[in-house]
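Of the protein chains in this complex, all but one are displayed in their positions.
Chain nomenclature is as follows: A, B and C, assigned in order of appearance, with residue numbering initiated at 1 for each chain independently.
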Amino acid sequence: MNISQDKTISLPEAVTKFVFSGCHLSIGGFTASRNPMAAVYEIIRQKISNIHLYAHSNGQGVDELIGAGCVSRLEIAYAGTGRFAPTCVRFKKAAQSGAIAIEDYSNYQMTLRFMAGAMGVPFLPTRSSLGTDIIEKWGFSRQMRSEDPRLPDQKLRVMDNPFGSWGDAPKLVLVPAINCDVTIIHVQKADLEGTVRMEGLSFSDVEQAKCARHLIVTCEELVSSDFLKAGPDQNQIPSFCVDAVVHIPYGAYPTACYRYYDYDPAYLNAYRKNAEDDALYNAYLEEFVYGVPDHQGLLNKIGNGRLNAIKADPRTGYAVGLDRR
Amino acid sequence: MNISQDKTISLPEAVTKFVFSGCHLSIGGFTASRNPMAAVYEIIRQKISNIHLYAHSNGQGVDELIGAGCVSRLEIAYAGTGRFAPTCVRFKKAAQSGAIAIEDYSNYQMTLRFMAGAMGVPFLPTRSSLGTDIIEKWGFSRQMRSEDPRLPDQKLRVMDNPFGSWGDAPKLVLVPAINCDVTIIHVQKADLEGTVRMEGLSFSDVEQAKCARHLIVTCEELVSSDFLKAGPDQNQIPSFCVDAVVHIPYGAYPTACYRYYDYDPAYLNAYRKNAEDDALYNAYLEEFVYGVPDHQGLLNKIGNGRLNAIKADPRTGYAVGLDRR
Amino acid sequence: MLDYMLKELMTLAAARKIKDGDIVFCGTGISMLAAMAAKHICAPNSVIFFETGAIDSLLEEVPLAVADSRVMFWTSVNGNLADAFATMQSRITGPHVVGIMGAAQIDKFGNLNSTAIGDYFKPKVRFSGSGGACDVASFVGRTITFMQHEKRKFVPKVDYITSPGWLDGPDGRKKAGLPDGGPESVITNMATMGFDDITREMYLTGFFPGITPQQILDNMGFDIDVSRATEVAPPTNFELKILREKCDPQRLILG
Partner (left out) sequence: MLDYMLKELMTLAAARKIKDGDIVFCGTGISMLAAMAAKHICAPNSVIFFETGAIDSLLEEVPLAVADSRVMFWTSVNGNLADAFATMQSRITGPHVVGIMGAAQIDKFGNLNSTAIGDYFKPKVRFSGSGGACDVASFVGRTITFMQHEKRKFVPKVDYITSPGWLDGPDGRKKAGLPDGGPESVITNMATMGFDDITREMYLTGFFPGITPQQILDNMGFDIDVSRATEVAPPTNFELKILREKCDPQRLILG
């Protein structure tokens, strides 16, 4: 909790302060949209390792953290980047080689787990996954769980409806809350104190934001509090949930940020190609992540031509007619 | 479920079609704001009785339905109308005389119960009310519950945390879902199909709307779908949840509708005074409810002078400087 | 000596207990005035929020209900009930919330009744019910309760526990499974009271100028320790100015 009226801080400082080796981290966004990529790249540059990562359907951010060796354990529902990578490539390799421990949930279950953390309850119930291997197969063993106080003792629990036939749901799956050390989300607008406005779909970013001990918000635009207060129905996260505000335009690049820019098909396609080959992938990391001092360095390398091509059209919020092959 | 593209209907028709004697009804709004008062008065005029009513902190609407004898059972967290009636008067009389059966919950519990219904789960957990009489004292007896399939067998249940020490919550209170026959909410804007935009606070109207088998939306303004689609981040209820759309300006009067009009202190103060005395109350009902053919009739009786006095100021959304003594 | 009303001192006594950075849950009436005054007096970075979901409302005019349109104007976030109560139940934000409440009855452990006097099933007097009070009292770091100082309100045993205080003593909340936190103080038209760190029993912390501890005891249905009490400082000129000019210029609440 940070009660100051100006929570702005540089991205390297925010990452150094709140993200640490072994930390439990969750990142916002969905597949190729609003991933907090600037923060992801900074985590990679700071060589933070052994991260326990939570996401629902986060694509690019998860894959780059895994590819760079930052992640040791992953709880996830879906690792794909839309048509650019129906299954994230470095994730797939890590799963197949056993390089990281993975535990699978459904999207709703991950959302409910973040929501339970945000609500301050140890679990929430759902009817999803009854009869499936999501219940049967635990990615993290019972022993690993019992030895680690930062994991619930059980992946999930099936229980009989304690209200009998009420609600016509004889059995429920209880999914345990996630209370992570830090969540990072990238949003369209925030003020100095950290009040957040997301535009378009908010995915599960609000629940992820509120379940974390610390919250880093990176934003496209730093706006005045008065600007946000003139339209409070559209703001989602109050300042008292926020620890750090980082103003970083194109902070979701190469994923999309609705009303600001689209995803960059050229980057994502090249990424997938590089990801297929270890040597190419190392060269990618050297050039595009370690080889630049910061996110602006990456943007400089990409160049104004490509950034202009993905600029959002004001009417639709995306780059109309963008070559997406 | 109504799939037509024009769900508009008159208020008498909507009430006749969906609200029936003995039905389980929930009404939206909070104390002196956005109560669906036009619908409440229409229910009274149609002399629908024996209603099982659900609300969280609904004030005026609940009190008028009780006062007119429409309600036999009530599940509620709070029956007050702000400073105009810290405890609703007809509610108080009915409770003290035993005229209606009342079961008490907290506001969060009622909200979670509507939410559970909306989510399709039989219960949700909370830590609220542990150690209190909200758990100990059931307004509806075990026998009444076991005889009525439309009530859960238990008011609520206390359970040990099935995830042990996870979440630092050794015990949870499980509150049962509400799935009522019909919910009525009054909103600022809707289109013909029923997509809803509420402005300002939405209270628990969204959860109440989605937990009901049928949903009646009364609205200040009927707007085009294109108008709503130009700002979809601000719309809360999709059309497939809506059965009937009723265009009824001042539909929340005498309670407030943010950005349209304020509550009417003169009406609410006179109401409280009348409510204290059975004869005065009957005279009130005869004159202001039964004595008018419809909501417009009530507005005509109130007159333009008073309606103008409560007109919302465009900057603030309420009637600045209104005499509220 | 300044001329002030008891209601003003009550409000200010509560305001003084709000710490910078607190997230302040309040209802309407003097609890809201206390929260507003605190922002000007001692806790500039405190945030006022309402159970209806409004956060950091400007409050150009005094709202007469927590759902009043006046709480919706110029806020940081207009949310809903689910959001508001989750903020209080949350293990991260909840401990930073101070809740200000009222009730019809209170006992020595700070348990509150706002539901019914007499038998719940045949109430002599029925009140509004919990509203959010039970939730707040269950969840948040600390609560401040406003009471009128009357024997019938300070009772050995409340007729109905609507909102949990320390329940039956030191381990009451823990045994019931409630979070840490609980009643911090009670503020009346005569005195301020706290709860002993060990026994969790109510004790007198302050008596208002011109009121003796004995007068306070005479107006309660149970005895409390008065040995630790000191006189409550009267309102300062600055405090009164804030309260009267910034918080309730129309005197809708102060009267």
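Here is the rule we use: a contact is a pair of C-beta atoms (placed from the backbone, for glycine too) under 8 Å apart; a residue touches a chain by one contact, two chains touch by 3 or more.
Note that the coordinates shown come from a computational prediction; the quantities given were computed from them, not determined experimentally.
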Field: Touch partners, limited to displayed chains, of the chain removed from view
entry: A, B
Statement: From B:Ser128, B:Thr195 or B:Thr316, the answer for touching the chain not displayed is B:Thr195
Field: Which residue of A:Leu130, A:Val223 or A:Leu307 touches the chain not shown here
entry: A:Leu130
Message: For a quick check of understanding: of A:Tyr54, A:Phe91 or A:Tyr284, which residue touches the chain that isn't displayed?
response: A:Phe91
Field: Which of B:His24, B:Arg127, B:His186 or B:Lys210 contacts the chain that the document leaves out
entry: B:Lys210
- request: Go through subunit B and note every residue touching the omitted chain.
  value: 1, 3-5, 118-121, 179, 195, 210, 212-213, 225, 228-230, 232-233, 235-241
Statement: It is residues of subunit A that touch the chain not shown, namely 29-34, 56-57, 59, 76-84, 86-88, 91-92, 95-96, 98, 104-109, 111-112, 115, 126-134, 136-137, 139, 158, 167-172, 200-204, 206-207, 256, 258-259, 262-263, 312, 316-318, 320-321, 324-325
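Note that only the chains that are shown with their structure count from here on.
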Joint neighbours of subunit C and subunit B, given as chain labels: A
Query: How big is the gap, in whole Å, between where the Cα atoms of subunit B centre and where those of subunit C centre?
result: 27
Query: Cα centroid separation between subunit A and subunit B, in whole Å?
result: 38
Task: Averaged over CA atoms, how far is the centre of subunit A from the centre of subunit C? Could you give it in whole Å?
output: 40
Message: Two-or-more-chain contact residues of subunit B, please, as numbers and ranges.
response: 126-127, 167-169, 172, 200
- prompt: For subunit C, which residues are shared contacts with two or more other chains?
  reply: 72, 74, 78, 89, 91, 139, 179
